[in-house]
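Only a single protein chain was left out; the remaining protein chains are all shown in position.
Let's look at chain A:
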């Protein structure tokens, strides 16, 4: 058993490892991360996870629901630390897994992976409490500086092979698409693997009376009356993607994963690649925006209520996706009560993986599984240039047939969401330390 296997076993039991081992681990991790680009290429299949925030027992629940490393290939989109009581154990476990199985787990940076934020939101205090000095916090922060800023998932299947588990509601089975139907787009499972719902790709919709109204029925309160009611997605989903012809034209294009969102200073993935990321998260600029921004129901760019990053609207996402040949942006950063939320005709999704956030919010969590193209007898993936992708402007390129004014979307990958609740209290071991959530009293 290697030292890392021992450390992994110890951390899995939620016991911190000695300071000297942390130093060694962080050193190894940095050597590994320094080799990664700002945007890591990840091959499907992959399971994409959002914020963890030191909720160690819920991270264990996530692995139970999503499969263990290295059996499952994971991508974590940052915010490993702060708020929860076990930031240290959570982050060190993920880091140990990264060092032990570098090709089976990808970690990218969240806005909480920062010296300044961790001193306000708990990780610094936790390290001080558990080690009596700030050394471990310093080692971890040095690792934060080397985490990648984003990941590009390649080769995700556009069609989804349904699972053959039972439906939660047996009556729903009759009305849901079958597991092997050839245009399954979304499947939602609960924590026991039972099927909550399934959605097929929508047939090309009738021409919209107003092209600017591309809001999706699942998440927008201002529903258009002419949406077919039976097509409305479950909470959180935008089932389904937008107008397109047959789904057999090509593989899904790439999926960009980033903690927060887009930046007005970044119009192509290559521009992310050019940033100098090996530093504390700055207060402004492209790197800050990628970690802090949020999508919102606005046009263009807006000021963020967080005081860092920006708000960006559907037009920004659609334009960015088109220009970069992306079918989907996957991000975390915002608490979503239903665990995930697709927006803007499923061109962007928020995945949130901290159930009952801060032991207070009462939300469920989700992870997103993207299947491998061809695993289902499909075709080879459509080529997605990595470095030096075509960066033609909004009006020309690709085989997608761009409409005169409107940016055509690439077909999104098939998406399986596993939704789960907080780990039961008894899984937290004895003595069951009941966390105290703060209220205004």
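Here, a residue touches a chain if its C-beta (ideal position, glycine included) is under 8 Å from a C-beta of that chain, and two chains touch if they have at least 3 such contacts; residues count from 1.
The definition used in the following text is that contacts and distances are computed from a predicted model.
Colleague: For the chain not present in this complex, what protein name does its UniProt entry give, out of "Trimeric GatFAB AmidoTransferase(AdT) complex subunit", "Leucine carboxyl methyltransferase 1", "DNA-directed RNA polymerase III subunit RPC3" or "Exosome complex component MTR3"?
Modeller: "Leucine carboxyl methyltransferase 1"
Colleague: For the chain that's not shown, point to the residue among A:121, A:199 or A:373 touching it.
Modeller: Hidden-chain contact among the options goes to A:121.
Colleague: For the chain that's not shown, point to the residue among A:10, A:90 or A:111 touching it.
Modeller: Of the listed residues, the one touching the omitted chain is A:111.
Colleague: Of A:10, A:73 or A:356, which sits in contact with the chain we cannot see?
Modeller: A:356
Colleague: Considering the entire assembly, which residues of chain A contact the chain that has been omitted?
Modeller: Counting over the whole complex, chain A touches the hidden chain at residues 111-112, 116-117, 120-121, 294, 305-308, 334-335, 337, 356-363, 434, 436-441.
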